[in-house]
Each structure stands twice: as C-alpha cells, then as structure tokens.
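Excluded from the complex is one protein chain; the other protein chains are retained at their positions.
Up next, chain A:
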Amino acid sequence: MSGTLRTVIVRLSQAIPVILGVVVVSFVLTRALPGDPAVYFAGMAADENSIAETRTALGLDKPMAQQFLVYAGDVLAGDLGQSLSTGQPVLQDLMTRLPASLELTLTALVLSCLIAIPLGILAATRPGSVADHLCRVLVTAGVSLPTFFTGVVLIYVFYYLLGVAPSPVGRLDFIYIEPDRITGFYLIDAALVGDWETWGAAAKQLILPAITLSLFTLAPLARMTRAAMLSALSSDYIRTARAAGLTESKVLYAYAFRNALLPVVTTLGMVFSFTLGANVLVEKVFAWPGIGSYAVEALVVSDYAAVQGFVLAMALLFVALNLIIDLTYTLIDPRIGFETR
C-alpha cells in the first residue's frame, strides 16, 4: 500500500506545475482576446480621457509582468475579478453556475454508465446477438444525432405531446423555492434538508437534459466496454480461469471486467471532460444556467474576467479529474503504481 500512497503524493506534486501553467495561460489567453476591455468598461459615452482613466483604474497601463503578478496575487486570494455582464464577482458566478453544470453532467454520465457498461458487456459476451445489434444501433444513433436535436425531440415528445415533463426552463420550476445552498447541487441540498418535494421537482427538471446528454456520451462508453471486454475475454488468463472450472459470473466480473475497466475508465475521463465543456448546446436548449452558456455569453461581450475565471476553473477541474483517473488506475492495476515508483 505504501507504493500506492507514494504514487498519490507524486501525482499530486506533479499537478502543481500544471496549475501554475494554467494560471499563466489563462492570463495570456484573455490578453490575446480581440477588443480593449478599457473601452468596454468606460462605457458608451467615454472619451479618450475617461478611457485612459479606466485603463489606469483597471491596472491595464502597467507592464504585462506586473499585471500578471497582480492577477496571480488576486487568484491566490480567491479574487477572480468582477464580471462585466452580470455585475457580480466572477467567483460567485462560478460558484452558482459550476454546480449546475456538474449536476447535469454527472447525472448524465451515471445514467449513460448504467446503460452503456451492461450493454457493452452483453454485446461482448454474445457477439451477433440481439443485444449486440441493439448496442450497435444505440451507438450509431448516439454519435450521429446532435444533442440539440435529441433535446428538442425529447421536449416535443415529453413536454408538448405527452405533458409528463415540466417546462424545460432552468433547474427548478418557478413555483418552487431553491433549496438552501450547501453544495450547490439541488438534488443533494434538497435531500440533505429532507425537502423531498423540491428534490422531486429538481429531478424532474433534470431528467430530460440528462437523458439528452447521456444519449450522446453513451456511444463511446458502450463501444469501449464492448471492445475491452472482447479483448479481455479472448486472453489467456480467461482460458486458465475457465479451465479451473470457475463460474461464468466469476470469469466475467472478477477476471474479464476488472481487466477491461482500464480503457473504460480512460474513456469515461475523456467523455467527462468534453461533455463539461461541450454541453453548451444542451444548456441552451433547456435554459440550464450552466457554466457553458455563461462562458459563451461572457466571450461574446469580451467579459475578460469572466472568461479568465472560466478557463481557470475548467483547467483546475480537468487537473483534478485527471488526478482522479490516474489514482483510479493505480487502484485497478497494480502494475501502474509499480512503474512510477
């Protein structure tokens, strides 16, 4: 176990330069954006003088290096600046927006794992069967139908035609009051205070966008599970296990599936990162107050503090995600901890 612990520490320390790099990149990126923030901040009726004043007030007249130091100091202190478009501190915006996105993405991923992994295993154990064909159809549909299309279809069917879904606007129907903020995840917060009525309402709002997103993320997961299971099942150790008379469930889960998990976890990580960044379309269709739509709005109006904050938050999230995936690897595969030692 000490090997695993050391791997954890090594990986954690490796994350530090990455985070430093991200701070630099997010700073440089926003400086490279077209448009002069000073002009923007000074307002419509500004003249040369007031723009210059604003520039001094914002600290944009100082040399780049000094600006960076100020920025880095602010980041360290937890100050990401003020958003121009919402008028709120960026940190606060992110704190409300990020949980919304995470709640949606995580629910979608859990949903798609629950479907994709059993489906992939079924397809791998019975190649050419009905389950295999179903898997193929679902995978093809998942990758070929864009999320805004499936989203709109789902709304049309379940909200407009059947009327079983609530109106697709935001995280909670307006007749309910937001649960007290504990984690920012409505489902968790509502459950923590025992407000099951609000929980049900939030879950209802969540279910359609989550299905939309999970249809999209299901495809790579199911494919990878099927492929990894097929290759694990054809390996020598499965033959040994079968020759020893082990039961089929033991062979499938303790031997084949655990070995197939590695590529599946890798895919899961990749899918998670691209959905977090790419679910803008779903957020727009369902008026979901997520971080994707926030970033797009900020980008459109050159709201550089907000963009900077978004880039930084996403980068930190990805670093954390990669860390978790790497650590999951060491838990699954003893050889990996050994190699980094």
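The criterion applied here is as follows: contacts are C-beta pairs under 8 Å (C-beta built on N, C-alpha and C of every residue); 3 or more make two chains touch, one makes a residue touch a chain; residues count from 1.
Note that contacts and distances are computed from a predicted model.
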| item | value |
| --- | --- |
| Record-based protein name (UniProt) of the chain missing from this complex, from "Nickel import system ATP-binding protein NikD", "PadR family transcriptional regulator", "Formate hydrogenlyase subunit 4" or "Branched-subunit amino acid transport protein" | "Nickel import system ATP-binding protein NikD" |
| Touch list for chain A against the chain that is not drawn | 127, 235-237, 239-248, 250, 254-255, 258-259, 332-335, 338, 341 |
